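A quick write-up on the structure given underneath.
Showing subunit A:
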Amino acid sequence: MAVVKTLLYLLVYPGIIFLFVYSTFCEWFDRKVYARLQNRMGPTHTGRWGILQPVADFFKLMSKEDVVPDQADKRLFNLLPIVGLAIVGTSGLLLPVWHFNLAQSGFNSFSGDIIVILYLLSLPTLIFFLAGWSSTNYFSTIGGTRVLTMFFGYEVPLFMAVLSPAILANSWRLAEIAAFYQKKPWFILPNLLGFVIALICVQAKLERTPFDIPHAETEIVGGTFTEYSGKKLAFFRLMTDIELVVSSGLVAAVFLGGFPGGLWLGLLNFVVKTLFVIFLLSLLRAMTSRIRVDQVVSFAWKYLAPLAVLQLLIVILIKGLLL
Partner candidate 1 sequence: MTDVEIMEKTKSLFGDKIVEMTNPTERRIFIKVEPQNLVPLIAGLRKDLNITYVATISGLDLGESFEILYHFGHDHGSLTVRTQIPRANPHVESICSVIPGAVFYERELQDMFGLIVDHIPDARPLVVPDDWPANNFPLRKDWKYERPPEIIPGGKK
Partner candidate 2 sequence: MKFTIPIGPQHPALKEPISLRMTVDGEFIRDADIRLGYNHRGLEKLAEEKTWIQNIYLTERICGICSHSHSTCYVQGVEKLMEITPPKRGNYIRYLVSELERIHSHLLWLGVAGHEAGFDSFFMYTWRDREVVMDILEMISGNRVHYAINTLGGVRRNLDEMQVKKSLEGMEILKKRSEYYFKIGVNEPTFVARLAGVGYLSKQQAIDLCAVGPTARASDIPRDVRRDDPHAVYDEVPFDVCTADTCDVLGRVVVRVKELMESYKICDFLLRNLPAGDIAVKAPRKAKPNEFLSRYEAPRGENTHYIKSNGSDKPERLKVRAPTLANYAATVEMLKNGFIADIPLIFAAIDPCICCAERTVELINGRTGAEKIVRFSELRKLAEDRFKKLPPKRNAVWPL
């Protein structure tokens, strides 16, 4: 029975099938919100309300011709999309949705798994850089260097912001953090500053406006993805979508009190909370314009990092005074 449950966990929910289905739904939601904010309709044609549009895009890309440039490093070029997809899929398994026992550590919930999930979510940046580098195209190289330059900006505030609720909850295990905030919901309020910082940094990690410099279409044609086409591009886009879901799941687990209630109620909680976070991210995307990469780094170090330190101070004070 445990084996069946584990298999279900790995493959169906929150395994690859659930991630695929839910991430395409989230991409639809994001596109619809973005379009309605811009006074347009967004996807309407495929499926009811256009829900199947991202799935249609995925299958269309899978059926297109796959072109590999002559001078590119072939093994790296071919391997990167699959490795990327594997990484974000694995990070999805660490979200505390079900099949974990608070009393003992399992394979999907153990002390320190918040660090593991943050580490797994920062690997895609390296994958994007390698994708740009191995394409040996000037535009991709510039895109790759921009990805790494932005990485130096947002990663530190993100870590500090996500770890402050963990410090308040006195645990490095996502399930325990979520349980702490479920028991004492008022402690969510001191972490509001961290929530805002984490949202901005997650937007930068996902390379969405105002931080979509690495694949800025009007400037460098396609950035890191210029030379990718066909199945590889389909996998990269799926990887970006799943990264969206996992990041918003992480933010919701840490800041909004996790997903209580076992299997079905937990699933409902998961959907509602991640959709709320994705709604905020789409709002941010529709309301701003792109900024330059040096402006990102200076903004991150001048404003985000000090605010994240402030958040840590608040958490430490509250922990000392009240707990």
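The working rule: a residue touches a chain if its C-beta (ideal position, glycine included) is under 8 Å from a C-beta of that chain, and two chains touch if they have at least 3 such contacts; residues count from 1.
The candidate set was assembled so that all candidates are chains of the complex that A comes from, given by their letters.
Every value quoted in this text rests on a predicted model; they were computed, and no experiment measured them.
For subunit A, the touching candidate in this complex, among 1 or 2, is 2. By the touch criterion given at the top, residues 37-40, 69-71, 137-139, 142, 209-210, 212-213, 216-221, 286-295 of subunit A touch candidate 2 in their complex.
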